[in-house]
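First the structure, which I've put down as C-alpha cells, then a few questions once you've had a look.
Of the protein chains in this complex, all but one are displayed in their positions.
We just call them A and B in the order they show up, numbering each chain from 1.
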Amino acid sequence: MATVSQRLAELGIVLPAAPAAVGAYVPVLRFGNVVVTSGQLPWQGNQLAYTGQLGKTLTVEQGYAAARLCAINALAQIQAAVGNLDAVKQILRLEGYVHCAPDFRQQPQVLNGASELLNQIFGDKGRHTRTALGIHAMPLDAAVQLVVWAEVESSPAG
Amino acid sequence: MATVSQRLAELGIVLPAAPAAVGAYVPVLRFGNVVVTSGQLPWQGNQLAYTGQLGKTLTVEQGYAAARLCAINALAQIQAAVGNLDAVKQILRLEGYVHCAPDFRQQPQVLNGASELLNQIFGDKGRHTRTALGIHAMPLDAAVQLVVWAEVESSPAG
Partner (left out) sequence: MATVSQRLAELGIVLPAAPAAVGAYVPVLRFGNVVVTSGQLPWQGNQLAYTGQLGKTLTVEQGYAAARLCAINALAQIQAAVGNLDAVKQILRLEGYVHCAPDFRQQPQVLNGASELLNQIFGDKGRHTRTALGIHAMPLDAAVQLVVWAEVESSPAG
C-alpha cells in the first residue's frame, strides 16, 4: 500500500509549513492518541487564498477549493504534531464551517473539497464523520474554517 | 432496570434505519470507547420532516420535535456503530445547531427536544453536556442539526 507521502506526491501536493495561530493559542495539539487542530483557514503562504461568502461572492467551485486548501493546512498541522502522516490511524471528524449567504444550502458540496481529499490520501483511514454549518461572520473574512480530528498510532511510525 | 429497547418501546419509538451521509463522509464512527455521529438532520425516511427557520417559519414546538427526531436518528447511528444501545455508558455531549432568525433566543427550548428524550431513555447515563447555537444557513434548509457523542462499554454488551 502506498504511503501517505507517495499519495501526496501522486496528487501533486506539497504540504506547506504549518500555518501559525491567529491569536493566543496553538494550531494543533495531541492528547492520548488523538490529535486535534485549531480552526484552519485557507492560507496559501501569508495570504488567505479565499475570502468572502459562498452564495454571494464565491462559487461552489471556489468554496470546494478553499475547503481542500484548509484540509491541506490541517494535514501540515497534524504532520507537525506527530512527525509522520503514516502514523494516522483514522481521520475521525471534520468540523466544516462555511462562510455564506443566508439562503446558501450547499455546505456539503463545499466541504467535499476537504472530505474527498482525505479519502484520496488515506483510503479507509480517511473515512470520517462531519458537521457542515453555514456561518454568517468569519475571522479575517475567510471563506471556510475547518477542524480536523485524527486518531494516531500509540507510537508514531518511524 | 429497563433496557434501552424496553424504554424505547414504552415511548413508542421505533429506531429507523440509520440515515446515510449527505456527502463524502460516514455518519458515525467509534474510536476507543467514544462514539461520535456526524451532524444529524431531522430525516423521516427519505424526507426532511422539518425545514425552515425557527422564529420565522417554524414554532418552538416544531423545533422541539425536529431536535427530538435528530436525536432518534443519532441513536440509530450509534446502534449501527456499537450493535446495542445498552452498551452506552454515558451520553457525553450534544452539539445543537438551530436554524433560526437573528432575533431568536430559544435555542435551549428547541434542543430540549433532544435532551429530554435522551434523559428519558438513558436516565443518569443520558445526562450530557451541550452547546446551543443559532445558525443562519443550514444544509438542505434543515431546521436543526445535532451531533451526539457517547461513551460505550469496552466490550459491547451482547
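Heads up, the rule we're going with is that contacts are C-beta pairs under 8 Å (C-beta built on N, C-alpha and C of every residue); 3 or more make two chains touch, one makes a residue touch a chain.
All of these numbers come straight from a predicted model, not from anything done at the bench.
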Which residue of B:40, B:73, B:115 or B:145 touches the chain not shown here: B:115
Touch with the omitted chain, as defined above, among B:40, B:73, B:107 or B:145: B:107
Hidden partner interface residues of chain A, rising order: 21-29, 31-32, 36-39, 95, 97, 135-141, 145, 147
Absent chain, residues of chain B that touch it: 33-34, 55, 90, 92-94, 98, 100-109, 111-112, 115-116, 119, 127-136, 151
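Following the convention adopted for this analysis, only the chains that are shown with their structure count from here on.
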Whole-Å separation of chain centres (CA-atom averages), chain A against chain B: 25
